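Just below is one structure, and these are the notes that go with it.
The other protein chains are all here in position, but one chain of the complex has been omitted.
Going in written order, the chains are labelled A and B, and every chain counts its residues from 1.
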Amino acid sequence: MRLFALIAVFITGGLLLYGTADFPAKGDPHSPANAGVPGTGPSISQYFVTETYNDSKVPNMVTAVLADYRGYDTMFETVVIFAAGMAIFAILRVVKGGRNPGTGIHHRLDKDSSGNGDHYDIIVGTTCKLLIPVIQLFSLYVIAHGHYSPGGGFQGGVILGASFILYAMATNLKASLARFSEQRFMSLACIGILIYAGFGFLSQFLQKNFLEYGVLQKVLLTDGPEMARSHSMLGVEVGVAFTVTAIMFAIYANLSSAGDLENGKGL
Amino acid sequence: MWQLETVLLIFLVVAALLSLKVKDLLSASMIFGMYSFVMCLLWAAMGAVDVAFTEAAVGAGVSAVFFIATVYNTKRRSSD
Partner (left out) sequence: MSIFTIIAVVLICVGLLFFLGAAVGIMRFGDFYTRMHAAGKGDTLSSLLVLLGFGVYQLNNFQSFSESWPVLLVILKLIAISAFILLTSPTATHALMDSGWEDGIEPELKNDKPETNALEEDMPQPKQKEAQA
């Protein structure tokens, strides 16, 4: 069986390597993706490079492609993250008195019966107290500044969720859940998706296509459709960030406590 | 800078093979974090800074934590 798997891997790898021979060279300006097929006008990547700023006044074209031109796709990417969180919830979460399927992680302060957590608490706790506000501020910057520099809802949301995970690892899960309870993160995950879909339905309500932000200038009271698209991208990114933050922390809380959201039962 | 990319690609292949080979699943998830980080450097070397940022936050940061949490919930050692 191992031999068969090895042969299958080598055949697949060989076919993939054979396929790469047909690729154009990296960064080739004459490849069809960059220059377009002859006789059919400019390619789509040329359009993005030249017209993104005129369309939506967003300098970072990656964010514009992600949140505007390809917004429908990104909406369902967010739904995939949401579904992953829901799957973890459905598999692992046990209510009180139910069956406990796993063991869970010891957080630092759980097994602190001998009183030797003191020195740990001071050093790591102080560092976390110093760092977590900076991490959260940076994540908000990443979310809000996604138009101008690399970043956006996914990255900022992950960093914001990681700050809550860091707090849970430095103290214990209960302290973190006191700041960001299960009810809150579950509803925040849903609110994020609803914000994204809300922008889509709002533009549909104003008699345009789903997620066609330009028409939202009537609602957002901007100078023109370009600024409306820019502001709508920011709103959509905030929705993505809500969902990703909540789901990241939900996955960690459920995984680390084996689903009972207590402190875990020990190894 | 093809020299830098070659070195990074060699690291990538070594990390990928090592994370499959190691029996201790905790070590394997750590080496997988290293794989993600090398991948992040490769994206940055190719100029895809957005993707590199995502890989650094998701691949090297949070997914390693999730892997470790999962390993602690199951067995530590791999049987194959």
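Basically, contacts are C-beta pairs under 8 Å (C-beta built on N, C-alpha and C of every residue); 3 or more make two chains touch, one makes a residue touch a chain.
As the structure is a computational prediction, the values presented were derived from the model and not from experiment.
Contact with the chain that does not appear here is found for just one residue of A:35, A:86 or A:124, A:124.
Even with one chain removed from view, subunit A keeps its contact list with that chain: residues 111, 114-116, 119-120, 123-124, 127, 130-131.
One rule holds in what follows: only the chains that are shown with their structure count from here on.
If you average the Cα atoms of subunit A and of subunit B, the two centres end up 19 Å apart. Subunit A contributes residues 26, 60, 62-63, 102-105, 142, 150-152, 154-155, 158-159, 161-162, 165, 169, 248, 251-252, 255-256, 258, 267 to its touches with subunit B in the complex. Those residues of subunit B that touch subunit A in the shared complex are 46, 49-50, 52-54, 57-58, 61-62, 65-66, 69-70, 72-74.
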